[in-house]
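Note that this complex is displayed minus one protein chain, with the remaining chains in position.
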């Protein structure tokens, strides 16, 4: 059994990792950490876990954890992650980092959108953890940078079109909507029930930190420099991201032709479900699961393609994708622990 | 006191008209109709109205109503409206029609997106009821076609840019999100709580019926032919529409310059609030009111302007705008009955 | 025009006071305070207020405010209120206090459930601000202790039964459910969207601080000592309290007879709506308004009466009732500023 530590277990990503990992047949959770809840059983922090995981929260001691764990999931905010990741690696652990700290390849871009970085020497080694793009590299990785939630939804929606060079690279517009858990479990005014419920707004227009991550990956797929407009919105639901992506088609294509491109591209991907013509994704259809549902429409009046993708931001957008990456990293069945059926309604 | 009839009072638009009209100082509600609830007091249909309006629902008898009413609000589905509007006009009533039946100027466009029309001879006379564009015509109108909810939010968001010729007409993309009351009070699967709650989806991509209405009005403002991509989404809230509008700027403009354009355009409009730099609209800030809040951002990385507008779909998107139109039509203070303060949270 | 100050304007009770007061014909808001937002216009804190109230938040300076205000609404937490109320009174202002600090008549009970009190000498003078019970005293009051939200809903539900001595005093059970705004605008884990949404729980069983307030008032009505079981629950909605109250009837009474008792008791009360037989209250029917809707059922199988009351916790449970109290205190029409029609849906 692989020994796994979850560092930062008391956030929404942490509890989601535990929800998935307790059902995984090949691993054992050896340690959970939480600064805020040190000494408290995790099932007291999250009573939902009672009967499944009752470990006591430990402080984040890199040395102590390294002796017990083979793999560490770091579910910490950016900047906090870089303070511990090099230590875990040096001590021989493998690391799947769910923060933004190792996702960007260009230090100057990182430092422009975030802050100074203390271990840029790891940028080359870190593998961007999107299995549908980088499965082979992920199998060999020692450090995986688990993608952001928005980038996951956008890259999977646009990859087939970029790989096949079907769209005008200057025309990309992405309008995304995320549930409130995307803001984490930190207590802040904007995350209060009464501030979000029955409300809807855009935020971070033209300056959201996921923009360079999306552009890095799309540019790689397009073999060209992509700049896009990315507008995130806050949706009054617990979970889910829906991204509506617009691009000008280079030549006329029907909806059926475009769906066919996607179905071929994702034929062997277990966690991408391309919807048939006439159906569109709904975040309710992927709730609690690692699926990315994708719907495609050709708007022939305007010459645009509209691609819509839906994920659960805590699963395919975070913890589920991290487990999928773990499965690749350790040669497990890619679906282990992830065979969860969507809960509807 | 002006005698006013509300035809189709048992839908969400109907009850909203009543909510607003009972507080209006210059009118008297003389009649409410509902086929489904004939003979039932309206406050039994909507207990919220107890103490404010306790009229008994009548059947829709054009002759009987015409003898009592000076003005008729028709809050019926399209097609049902055209069956009674000509009769009310012939009997000497003025009419504010909240359906789509008299909004389009081109009969063939109407019939392509809806169905055959039985009184196209009224198209010329009907005035499109957007007071911020057509106040003078509305003062003289006998028949007002109250705009659709989505079109209201989109036209107010884009009018200043089109009037000033600041954007590329081929680049328009509108990504809109509406609360569930936009689907009306009819009982259908997609409007069930469990189908919409904790869900989010697009619908009617590239073929929503509000598209030609939006294009007609924007084309008029632009003195040119506009085709845009319009994608509506279903938001799990009771009320509110937020439209995120994208366009390529013809030349570089800062956010401040663009906000200035909007503030000048709407300086004398009581129901448009242009937000200062750094603030963005939220449907929660206009709830229950006739306001359209507008926020503008220049995305200088991509050369695009992003305009966001928020309305309450039942108020500025329907009943409130209808009352604003009535105020113009009869020479009342434009704000009468509409001085409602947004309810937050 | 009466000069009114709102102390503690940046909480949900504060913004609700402003929402109501800006529409009041006899007063002028002369000052709003907020420690947290000092120097910021209140409409930047709450963009919903733009166009209605744009005062800049001041620090809480009792001396400075007293020279300008005739009446002060203190919308502060308990304990903070008692630090300023005596000063405002000494300076000649009248005060309506929305905290719990002056509601209880017995200092030892206050100190058992809250903490030490620094101005118990005001307990005798403070009038409990429930107009349906104490209108005459409120007209003459200098200091009004505005009731708690739960107590308002419970006392109005049970007063007619206690006044008419129809129920067994030992049998009272109250099961209440409140929307999340009842917890205030402070940032705390339990008020986060993801913690409350799609959840439901009881809290404070057998020890909620509103228990002694309810018991004090019900005991007064019953001329006897009442102890009851009071169980509050957290409801995933913004606003509203519904209290389901159970009591053993002393003798058999039909639903109709009981409704008649309530209708007579509240015949002259503008803000209590007794529902006819077959209808039951819903928090949705009172949203945004000062109404308390009451429904009564006789359960003849068990010999119990079940009374259900619904209020908007921020209006009849806080700000609206405070304005109703102000109207009595200053001889205004009791409904001024409170003629708001419920917003449904």
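First chain written, first letter: the chains are A, B and C, and each begins at residue 1.
The rule is short, and it goes like this: a contact is a pair of C-beta atoms (placed from the backbone, for glycine too) under 8 Å apart; a residue touches a chain by one contact, two chains touch by 3 or more.
Everything quoted here is computed from the prediction, not taken from an experiment.
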Among A:284, A:297 or A:329, the residue in touch with the chain that has been omitted: A:284
Given B:180, B:205, B:222 or B:329, the one touching the chain that is not displayed: B:180
Option from C:240, C:317 or C:337 whose C-beta touches the chain left out: C:240
Residue of A:23, A:59, A:186 or A:224 touching the missing chain in the full complex: A:23
From A:1, A:40, A:90 or A:343, residue that would touch the chain that is not displayed: A:343
Residues of chain B in contact with the chain not shown: 12, 180-181, 185, 187-189, 191-198, 236-238
Residues in chain A touching the chain absent from view: 12, 15, 19, 22-23, 44, 46-52, 181, 198, 238-239, 273, 275, 279, 282, 284-288, 291, 293, 339, 341-345
Where the missing chain touches chain C, by residue: 173, 175, 177, 194-195, 197-203, 205-206, 227-229, 231, 233, 235-240, 242, 244, 246, 280-284, 287, 295, 297-302, 304, 306, 308, 310, 345
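Assume only the chains that are shown with their structure count from here on.
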Length of the line joining the C-alpha centres of chain A and chain B, rounded to whole Å: 39
Geometric centre distance via CA averages, chain C-chain A, whole Å: 45
Where chain A touches two or more other chains at once, by residue number: 194-195, 197-198, 236-238
